[in-house]
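Yeah, one chain of the complex is gone here, protein chain that is, but the others are all in their spots.
Chains: A and B, in written order; residue numbering restarts at 1 for each.
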Amino acid sequence: MSEFLQFTFIGLQRGAVYASLAIALVIIFRTTGLLNFAQGEMAMFSTYFVSVAYDAGLPLPAAVVVGVAGGFLLGAAAQVLLVRPVSNRSMGNPLPIVIVTIGLFLGLNGLAPRMPWGETTRPFPVPFGTGSIELLGATLSHRTIGTLLVLASEVAVLWLLFQKTRLGLALRGVASNAESSSLVGIPVNRMLTVGWGLAAAFGTVAGVLSVEGGVDNTLMISPLVFAFAAATLGGFDSELGAVVGGLIVGVFSELVAHYVDLVGQDLKLLPAFVLILLVLLLRPQGLFGRAQVTRV
Amino acid sequence: MPGGGELMADELLRVDGLDAGYGPVQVLRGLGFTVDEGEIVVILGANGAGKTTTLRAVSGMLPASGSVRFKGQEVLGRRPDQLCSLGMAHVPQGRGTITDLTVDENLRLGAYTRKDHAEISADVASWYDTFPRLGERRDQAAGSMSGGEQQMLAIARALMSRPTLLLLDEPSLGLAPLVTKELFARIADINRERGTAVLVVEQNANLALSVAARGYVLETGQILTSGTAEELQNDDAVRQAYLGR
Partner (left out) sequence: MAGDSRSTGVYGALGSVWATLSTRAAIGPAWLRKAVGWALLAGFLYWIPTYYPESVVTALTKTVCLAIAALGLNLLTGYTGQISVGHGAFFGIGAYTLTILVTDHGWGYPAAMVVAAALSFVVGVIVGLPALRIKGLYLALVTLGLASLFPLAVKRFSDLTGGSQGKRLRPPLRPPEGSGLANDQFIYYVTIAVAVVCFVLVRNLVRSRVGRSLIAIRDNETAAATMGVNITRTKLAVFGVSAMLAGIGGALSVLDSRFVNAGSYQIDRSIEILVAVVIGGVASIAGPILGAVAVVFVPDRLPENLAVWKPVMFAALLIGLVFLAPGGIMGMFKRIGGEARVALARRAAADDGDTSA
């Protein structure tokens, strides 16, 4: 039982990371109906920003703020320079934009080791330290607690932003009906830019939370797939779904890895992958999504 | 046309030589008309004549060439949101409510270009008075309302921006005759009280002409006839084609 609890705790910590990145995926999907394959690599890149700021002497929280701002700019720039011109030309066909996000995935991944911050793994502090407490016979690390608290505050920020601000209302308006939104005076393109920026900002948090020992360009490759599993499970158009989905995916894959020998620690991705297939097969709109997904 | 593009003192909208279409299909051919400040103008025309296209080109939703002058400025090529900030509000055909937002949120979003928070709330409340159905359903998703209710919401939302010019594309579509009548009465009220000019496309020509000052008849992207509401009501061709008598 305590063993079960132990791995549930670890799963919750991982799941919180997947949830953070899934939030980013959902923000993009809601505003543009796109799967952003570069979300993970954008997060990796802005985690480098955090690392550089931290090494320059800033305290970690301040460095994270710098990275989040950098992530916002990176996301916004990607939208303005690449996504917007392509979507203007592709007339509703999502394929060219998806190819662009895959190109961005490849480009950012290849560019990271070529940047002035160096080719080798950059050391990075473990967020929230290495301490822990005992709970019901299992060890609950400070890191798990901290990570879950960060996720909780992300949810709060998201809720306040989308439900309580004019900007959030406008973003939701654009997500639901861009044409009508422009008719009430909302600058749609600017909102899409803000949406990409926001997504990348949330992604930065996911990047920092997922660091294990150091930052390199493989940081977000597998979290991206887990995050896609989380968003699929929760429903691509639901932030709440992303959070719940992330936690479920985290715990589920951790437990399966521990209890099913065939899977083991190496193949933790397998349960998440199977989850994606099953959700698409049985409930394509996910747990919290609206049933916009149609069969062909 | 006399004056040829020269702006009259009370002219709010002047459209000249408007060409627009969809890809290779040209729909509007050198269209021209005007709307004065505080005036209600109706556009009549058969299905496919280009009425919707006209409104879309005027409000910046569709690329067009020619000239659209609003409040004395050339506005052709500006985006819909910029025109909305300038005081033009457009209720597109088929409503265009933002279905994922609640009724209340739709109305508040309508006031996106305004900063006077207290008055925004007062305006929302006044719309709930006008259309009690909306008030009853204020926290319901707009998409879950009936077609007529959504039409009311779309019009109320457009007026939330306190426009100088309201473009209405077939507001009666899907509304019960009684509700349509009420709606037009309300439009006339708003026009009288706030001086909001209205350019309305309407199939119910009788009703539209009863509140309008002037009208234009559109055929295959060109103005066929124009005149005061009274003249059009008495025009034989118009009567046959649009008034059903």
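Criterion: a residue touches a chain if its C-beta (ideal position, glycine included) is under 8 Å from a C-beta of that chain, and two chains touch if they have at least 3 such contacts.
Values in this document were obtained by computation on a predicted structure and should not be read as measured data.
K.L.:
For the chain that was dropped from the view, give me its touching partners among the shown chains.
P.N.:
A
K.L.:
Of the residues A:L12, A:L35 or A:V52, I need the one that contacts the missing chain.
P.N.:
A:L35
K.L.:
Could you tell me which of A:Q79, A:N109, A:S180 or A:S210 touches the chain that is not displayed?
P.N.:
Hidden-chain contact among the options goes to A:N109.
K.L.:
Tell me, which residues in chain A touch the chain that this view leaves out?
P.N.:
Looking at chain A, the ones touching the missing chain are residues 35, 37, 82, 85-86, 89-90, 93-96, 98-100, 102-111, 113-114, 221-222, 224-225, 228-229, 232, 264, 266-267, 269-270, 272-273, 276-278, 280-281, 284, 293-296.
The criterion applied here is as follows: only the chains that are shown with their structure count from here on.
K.L.:
Counting in whole Å, what is the centre-to-centre distance of chain A and chain B, each centre being its mean C-alpha position?
P.N.:
43
K.L.:
So in the complex, the part of chain B that touches chain A is made up of which residues?
P.N.:
59, 61, 79-82, 84-85, 89-92, 96-101, 105, 108-110, 112-113, 157-158, 160-161
K.L.:
Considering the complex alone, what residue numbers of chain A touch chain B?
P.N.:
166, 169-170, 172-173, 175-177, 179-188
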